[in-house]
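The complex appears here without one of its protein chains, the remainder shown in place.
And then subunit A:
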Amino acid sequence: MEPIIQLTREPLDRDALVAAVSHPSVGGIVVFEGVVRDNARGKNVRYLEYDVYEEMARQQIATIIEEARQRWSLEHVAVAHRFGRLEIGEASVIIVVATPHRAEAFEACRYLIDTLKSTVPIWKKEVATNGEEWVEG
C-alpha cells in the first residue's frame, strides 16, 4: 500500500491515521505523536510556529519511508506533520507504523521520527515569553 504522507495546517487526526494503516495482516501498530511542550531549555514557551518546504518535505518523507521499507517488513505507514502556529499540547507530528510483528514496528517508527527530524526540511520556531528563535538540532 502507498504510504500516507500528510502536510497540513489543520489539526492532525490520530484516529484516522491509525484506521488508515489497520489491516487484517497487521500484528502490531506503533504510534509516535510529537506534542508541543510549554518549556524548552529553561524558557516558557507560549506557542510554536512550524515552517515547511512542502514539495521537498513530501519527497524526503517518501524517501525515508522507502529506506525503512528496505530494512523492516512494513505493511503500512502514515506520516503526518502539521505546520503554521501550534498551541501547547497540540500534536505537531504523528507517525504510525503497522507491521506483522511488534519489534520492527518500534524500530521502524524510531527510525522514521529520528530521520525525519534530521533530513526533512521542516523548521520549528519557539515563541517564548522572553523572545523567539528558530530551533536547530
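Throughout what follows, a contact is a pair of C-beta atoms (placed from the backbone, for glycine too) under 8 Å apart; a residue touches a chain by one contact, two chains touch by 3 or more; residues count from 1.
In the analysis below, contacts and distances are computed from a predicted model.
UniProt lists the omitted chain of the complex under the protein name "Molybdopterin synthase sulfur carrier subunit" (options: "Cytochrome b561 homolog 2", "ABC transporter ATP-binding protein", "Molybdopterin synthase sulfur carrier subunit" or "Formate hydrogenlyase").
Think of the hidden chain as still there; on subunit A it touches residues 34, 51-53, 55-56, 59, 117-125, 134-137.
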